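Here is the structure we will look at.
Excluded from the complex is one protein chain; the other protein chains are retained at their positions.
On to subunit A.
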Amino acid sequence: MKTDSALYTSKTHLFGIYYYETRAEFLKAMRMPAFAIPSLLFPLMFYIFFGLIFNQSAMNGQMPSYLMATYGVFGVIGPALFSFGVGVSIEKDQGWLAMKQCSPMPISAYFIARILSAMVFGVLIILGLFLLGAIFGDVAMHTWQWLLTMTVLLAGMLPFCALGLWFGLLAKSQAAPAIVNLIYLPMAFLSGLWLPIQLFPEIMQNTAWMFPAFHLAQLTLAIQGLDSGIGVLWHLTILLVMTVIFLFLATRAFRHQAEK
């Protein structure tokens, strides 16, 4: 005898739920120009200014490809932080999150949908940067480097989704955009996403180790051999540890939220 729950967990059905939820989430994001336009345009605009117009010949001409990697990081962590940090916070205060929790849909679909739709934004931003770099910055990399850069950047969104989720669950919706911006922009600068970290004074180079964005940037730069040479494993390990911590904090906040 088939129960409803057996039907409901059957694979095609579950895939359908995830797909429709993701599509709805992505459409929602696209229909909010206040989210979509800055997310898509800011990284590209900054890259054009700092990577293509001003500094093109710096670092033996490697500036465009260097900054393509770091603005890639800047670009992808934006949607991750905002979708979770701001989006979840608003939906939590509106009661929409509670509503989702009550619905028969597995709550994981809600988060997966958010992650995937943020990643679709990520893909668009990365592709935009790649095209700008290739056409105007004379960036040329092996195909595996292009592919790996995109993969690393997309996978690198996960820690920031977790970080954003934690903020989103903790912060009031009115405060969330300000808080996220307060984290996002200074972290981006201090992690060397806007200007190469080598240009910073040594003390700032050392404090950059606090930020997950720095480690993701170093991993991405390592694909082109432009990292500061400390060792990929270090950055990977630190980033993984940070992810686990953020996930733990987010889970705890979620449980706390659910109990209320």
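Rule of thumb we're sticking to: contacts are C-beta pairs under 8 Å (C-beta built on N, C-alpha and C of every residue); 3 or more make two chains touch, one makes a residue touch a chain; residues count from 1.
We adopt the following convention: contacts and distances are computed from a predicted model.
For the chain that does not appear here, its UniProt entry gives the protein name "Imidazolonepropionase-like amidohydrolase", which is one of "Anti-sigma factor antagonist", "4-azaleucine resistance transporter AzlC", "Imidazolonepropionase-like amidohydrolase" or "Small-conductance mechanosensitive channel". Among A:147, A:230 or A:244, the one in contact with the hidden chain is A:147. Residue-level contact of subunit A with the missing chain is found at 15-16, 19-20, 23, 57, 60-62, 65, 123, 127, 130-131, 134, 138-143, 146-147, 150.
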